[in-house]
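Of the protein chains in this complex, all but one are displayed in their positions.
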Amino acid sequence: MPGTLEALLRFLRSAGFRFAVRFALIFIGATAVFALVFWYATAGSLDRQTDAALRTDALSLVERWREAGSAAVAEAIGERLASDVEGNSIYLLINPEGRRLAGNLDRWPQGVPAGTDWAFDTVQRDGLTTEARLNVMELGNGYRLAVGRDVTEKQRLRDLLAEGIAWSAFAALIFAVTGAAVLRRALEQRLLPAAQTAEAIASGDLSHRVPLSPRNDEFDRLGQSMNAMLDRIDRLMEGIRGVSDSIAHDLRTPIARARAKLEEAVVGPDDPETLRAAMERGITDLDNITRVFEALLRIAEAEAGSRRAAFAPIDLAPVLADVAEFYGVVAESRGQSLETDLPAALETVGDRDLLAQAAGNLIDNALKFAPEGGRVRLTARALPRERIEIAVEDSGPGLAPEDRARAGTRFFRADSSRATPGSGLGLSLVQAVARLHGGDLVLEDAPEELGGTPGLRATIRIGPA
Amino acid sequence: MLGTPAALGGVEPPARVTSDSKEYCTELAVRLAALPGSREEPARSLAADGIHLCETGHTRTGVAKLRRAIRAARGGD
């Protein structure tokens, strides 16, 4: 029993039920308003017509009274009664003693309270009681006039109307309840896929997505939002998994190396110089591990998109010029040339430090791969729709097409570049930064004019997607 | 007895409509006879019908016929 009660309570508390009740109430309310208007326009209008006719009639009799006295009024009443084909008219004129002077009522109606001139009263007709509408007037000197109408017919019409309205109200109620139930069910049905997906996700299976209908309605939009959210969560999880994989694979190696060196030093000769040198190497190794770690965290930070909160409007032109100047000295020291082709201003919204680092990484990579005396070129230009393209080209050996696809993955190093120093995280970071800014990293052959065999052209396009 | 306001509302029967009676038929017939057009059709036959109906006890329809006769006799509609 408590179970059923609880189920009932849950049903009563459900949003579907509340929507349904609201729907039913609105529907019933609308029906009631409709009935009221209908009633006012039909039965009410009939009543008002009757009253108006009675009033006019009574007033014309009063006028007659003023002009010609009681005998004339009695004659007029007689005339009116004589030509009342419908047989609904009621008149009564009495003198101060209460005697009837004219009319077709046998006595003054009792149902008219003193002081009012309008009343519904019952009168006898053919031995039956019928309803009459009466307008009563004091004519002066104690003469009184009642003008009325037998409204039985109209009453019957009213009853008929009332009955009709009652039936339609009942039908409306049934419609409301059925409609509410249908609404509730439809709501439940439409929410079911989302609910099921959420349940599946909650139980750990992140691959589920809300199936969308071709209707593209509110529920589909909710589903789309949910799916977008899930994709995002998926990507974050992917990022975390990527970081932990990287840590597992690529931090272990340098840690193992550092550990081996230190262990070797411990069991090696007791010469203080050797020991010191080993310890210094150990510290350098640890520093390198920290750098890799920092780089990984930074990539994860960019991939997670948490830095989007730090986005601000920036002019990329001076930022890129600074970066070029910063790395320019390196190029110079290696006998390479770093050329720039930047516009006067490049307005965008982004993270200055990350964009500078990304451009720096590209330049750094290019400088590492370009030969001595080689050329590296940094260009940037505005694209339509507020997008920006930043490209770094070099005259190095380039990258084999099959390696390009893997270049953005963490710790990727083309076999041909094993000898070059670097963590293998540079391009991953560039890619993460580009994606954070709504773009991507594209690797292709550098133009012929730079020389190279051919060299590599790394392009990032950023801006509102 | 006529027109005395009710001393005790519940006891006294409600006012009675007197225009559905045989007396009223007669009254209407008299009134019709006084009208100039009473001998013309359709007033004459309507009146005859009415009087007949009143006599056979269908007072209400009789009264209605007579009233129509009066209307006709007045040259109204």
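We just call them A and B in the order they show up, numbering each chain from 1.
To be clear about the criterion, a contact is a pair of C-beta atoms (placed from the backbone, for glycine too) under 8 Å apart; a residue touches a chain by one contact, two chains touch by 3 or more.
Just so we're on the same page, contacts and distances are computed from a predicted model.
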The chain missing from this complex carries, among "GMC family oxidoreductase", "Sec-dependent nitrous-oxide reductase", "Response regulator transcription factor" or "Alcohol dehydrogenase catalytic domain-containing protein", the UniProt name "Response regulator transcription factor"
Shown chains contacted by the missing chain are A
Given A:149, A:184 or A:298, the residue that touches the chain left out of view is A:298
Checked against the full complex, the residue among A:138, A:315 or A:353 that touches the missing chain is A:353
Absent-chain interface residues of chain A come out as 283, 286-287, 290-291, 294-295, 297-298, 301, 306-307, 309-310, 322, 325-327, 329-330, 333, 353-354, 356-357, 360-361, 364, 367-368, 422-423, 426
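Criterion: only the chains that are shown with their structure count from here on.
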Within their complex, chain A touches chain B through residues 78, 81-87, 90, 92, 94, 97-100, 104-111, 121-126, 129, 150
Residue set of chain B touching chain A in the complex reads 1-6, 9, 12-20, 24, 28, 31, 59-60, 63-64, 67-68, 70-71, 74, 76
